[in-house]
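Before I ask anything, here is the structure I am working with.
Removed: one protein chain of the complex. Kept in place: all other protein chains.
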Amino acid sequence: MSTTEHVAAAEVEEHHHNHDGHVREDSYFVKIAIILAIVTALETSTYWWPESAQSWAIPALLIMMAIKFFMIASVFMHLKFDSKIFSFMFYTGLALAIFVYMVFLFTFQYFRS
Amino acid sequence: MAIIERPSAVPATVGGAAAPELVTPSRALGVFARPVSSTGWKSWLFTVDHKKLGIMYGAVSLFFFLVGGIEALLIRLQLAAPDNTVLSAGLYNEMFTMHATTMVFLFVMPMAAAFANYFLPLQIGARDVAFPRINALGFWLFLFGGIFLNTSWFLGGAADGGWFMYSPNSSALFSPSHGIDFWVLGLQITGIASLVGAINLIVTVLNMRAPGMKLMQMPVFTWMVLVVQFLLLFAMPVITVALFLLSFQRNFGATFFDVNQGADPLLWQHLFWIFGHPEVYIIILPSFGIISEVLPTFARKPLFGYKFVVFSGAAIGFVGWGVWAHHMFASGLGPVSVAVFSVATMLIAIPTGVKIVNWTLTLWGGKLLFSTAMLFSIGVIVLFTIGGLSGVTHAVAPSDTQQTDTYHIVAHFHYVIVGGAVMGLFAGFYFWWPKMFGQMLDERLGKWNFWLMFFGVNLTFAPMHILGMQGQPRRMVVWPEKLTGDGFFDLAFWNKVASVGSFVIALGVLLFVINIFVTAKRKVKAPLDPWDARTLEWITASPPKEHNFDRIPTVHALDEFFHRKYEEVDTEDGPRLVKVKTAEEILAEEEANADHHIHLPSPSYWPIVLALALPIIAYGVIFNLLLSVVGTALVILAIFGWCLEPSVADDSDYDPPAGGDSTKELATLG
Partner (left out) sequence: MADIAVHTEHTHHEGYEDHAPHATSTGLSNNKLAMWLFLGSECLLFGGLISTYMLYRGRHEGGPGPDQIFDIPLTSISSFILLMSSLTMVLAVNSAKRKDDRNTNLWLVVTALLGALFVGGQVYEFTAFYQEGLGFTTSLFGSSFYTLTGFHGVHVTLGIIMLLALVAIINRDRITGDKAEVVELVGLYWHFVDVVWVIIFTLVYLIPA
């Protein structure tokens, strides 16, 4: 490439870099991963909870599942740093799936204990 | 016969120079090189041009329309008289299954895709879609999937479980032939086309609009197609799951629908209708979009309540996800579910009613021109309303308990599908034919086409309301003499009327086909703007040049094209619309200011190769798994080829022109 093209490319590069937001430090993601690992360990621990605590297990597990889901989606998949349009597309699909399949299970009386 | 115009060899850089001599490829069969033909059959086989793909979608859909129509006529022949013997029971089951499957999946959906493919990029001022190779893949998957599905007729019998394929009837025990396997796998193949097409068009609409075109300045057809793509995006995976479960049961012994193992037959029904209800909005919304373009054009007024029409389309798409179990009112859901779904279904009549009101108010006070396209559009309003009214009676669960699975339902959905969706597509044909082919379909034949179809639809399906209320069930191969009834409720009489009506529709369709041939033979060129239209697709040649727009238009308003032609001028009688420019002048201005270095996406082998691999896998599942292995290998090869091929063909892939003249331009497109 000629000099002018190099300069132009470098400017474009700058622009694109800024467009992207700064590249976060690796350590940030490692921290998130450690939190996720801890939550996973907590989840697994419910296997050994005593019978008396089992009724707490289900809501606890669902909450932990949701925490992990949204942490991976918003941090690892970058949704919280990116345009809201991406979040809209993905979470619409997610919301539709949850709605439709919950109604589906309701009609099968799945939630009657 | 020149139905399809040969593509012109327009060079990439426009500016009035004479079209260069064509060059031909020498090495185009190299595995990772890209094809280079711009004329001939190769230019169609490897094309990624949305207009060519749209025409191919349309031609193939039309063929399947005729196939599905013949299947319908055979059904009506069988039902024309009591205890009839035109079709055996087994063949009858195949006939109604394939009639519906063909009409829904191989005609209405792909014909809407044809219009969407051709006109969406033009309406938003783009040169093509976001992912042209994926667009091509979608077409070939449709074609090969549709052919695959229909080879079942010759390979042991077609599917016979009804188009919604309820279990346990769909299991191998009750349907031992391969027909249902062909149905399942064929729909999986065409389903991939719908899904990737949806992703493609959504990205196109969001990302490739002309400068200045805000979302609320897009034509209504584009908006309706956008809503449809979101419906497809989220509904297709659900039927994919259902189809996998059924094929795993039939082919690999899974127990999903095996009642002996404790399976619940409603599992299939729910999964199917969670897809199936959005599906009917997928069927109707494109036609709603088409008539929303036609009505204002021929009323010489802007669409009344543009915002309401757009939002109600989105609302229909959204609320449509909450009503699916109204197809299951008699299945034993229980009173709570039935009540909830009943109310939700009634709600969806509201946004639909909003549209009907807005279309009617568009006509009110307009200077109406009753072209064929306009007649079909008004026909949609009338017939869809009738179908919608019977639909409201079905939403009321107690009355539906009597009506379900009778001909009353058949009446409802044929009014909305044939009277609504299909008539809307025909409006599209007559409206947009001059743009696509540079010729206008004959208006006299068109009016006969319309009236025969309109009359035929009413003759065929109105009596079915009576037949249904009198108890004639769906899908019964014969109706017996002893149940014929007396006087007004004579089943024999109304069945005959319906059967005669079906042939009247067929006659109307035949006239359309004849119209195509007559028009093509005539070779009369259409004017550039025959209807004094309003939207961007008309600021192009007829048919449009390969790159669509010489200069990408900058958009300032809704109905941009109309506003370039007309200005409001104050006169002593008040403000008047005065034509300040003709379409020809506007187009000439665009040509004079053409963009330089227009680049178009290059054609590619891999879409058709990848599409071919999938039916091979499918035949393997049915007959011999070795074939599936071969097909899978071809898929992997095709995907790698796709990802690794260069963006454009190497310059050296082109032969120099025969005369060896180095001043000749390479006929490359990008």
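Residue numbering begins at 1 within each chain, and the chains themselves are lettered A and B in the order written.
Definition applied: a contact is a pair of C-beta atoms (placed from the backbone, for glycine too) under 8 Å apart; a residue touches a chain by one contact, two chains touch by 3 or more.
Predicted model, so just to flag it, every value in this text is computed and none were measured.
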Contact set of the excluded chain (shown chains only): A, B
Options B:Leu45, B:Ala172, B:Leu267 or B:Leu627, residue touching the unrepresented chain: B:Leu267
Residue of B:Gly138, B:Gly387, B:Pro601 or B:Gly620 touching the missing chain in the full complex: B:Pro601
Hidden partner interface residues of subunit A, rising order: 1, 9, 12-13, 15-16, 19-20, 23-24, 26, 29-30, 33, 36-37, 40, 43-44, 46-47, 54, 57-58, 61-62, 64-65, 68-69, 72-73, 76-78, 83, 85-86, 89-90, 92-94, 96-98, 100-101, 104-105, 108, 110
Residue ranges of subunit B at the interface with the undisplayed chain: 48, 126-128, 130-133, 195, 198-200, 202-203, 206-209, 213, 233-238, 240-242, 244-245, 248-249, 252-256, 258, 261-264, 267, 271, 599-602, 640, 643-644, 646-648, 670
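Just so we're on the same page, only the chains that are shown with their structure count from here on.
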Residue ranges of subunit A in contact with subunit B within the complex: 85, 92-93, 96-97, 99-100, 103-104, 106-109
Subunit A partner contacts - residues on subunit B that touch it in the complex: 206, 233-234, 238, 264, 266, 270, 274, 321-322, 325, 333-334, 337
